[in-house]
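Have a look at the structure below before the remarks.
Every protein chain except one is present and positioned as in the full complex.
The block that comes next holds chain A.
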């Protein structure tokens, strides 16, 4: 474990690195170690993955310390098996490069891994941070340029914060109906 980093920092970095493995982003600052920097634009971490994971509503918060510690332990074992030398300035999972982080996440979420449900849950919360900004109001997230919602191109609402699409249809018949359609419009 890194000498100058307290346990909370180490756990945060490990969980950030996990979220960044699920939907990666660009480094937040030069020297950002948790975010691997393999993708342009913000990823799950910049989108609020840690806020979602720590939210009271989500229910994951009480388990996070144990999960972060377990993640680092899994990374230590993985590195030992693979003959990877860890950088002790950062937590073990953070020390792995992106391809190795991916391989370890695949192992942890694999069909037979005893902890798969927990790791899939962390992945789900990372995903909903990115493309739903579940920790904040959608209108505010969009206005603030939320990385995930911006990446997927989620369109903004009207000025009252509600979505309406005046233009929505090609407006013409585009296929023949099934020949046995009943008068109610159902299949026969």
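The rule is simple: a contact is a pair of C-beta atoms (placed from the backbone, for glycine too) under 8 Å apart; a residue touches a chain by one contact, two chains touch by 3 or more; residues count from 1.
Operating definition for what follows: contacts and distances are computed from a predicted model.
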Considering only the chain that is not displayed, what protein name does its UniProt record carry among "Na+/galactose cotransporter", "SUMF1/EgtB/PvdO family nonheme iron enzyme", "(2Fe-2S)-binding protein" or "Cholesterol oxidase"? "Cholesterol oxidase"
Note that chain A touches the absent chain at residues 21-24, 38-39, 43, 52, 55-60, 98, 102, 105-106, 109, 111, 117, 120-121, 123-124, 127-128, 130-139, 148-149, 151-155, 157, 161-165, 167-179, 181-182, 184-188
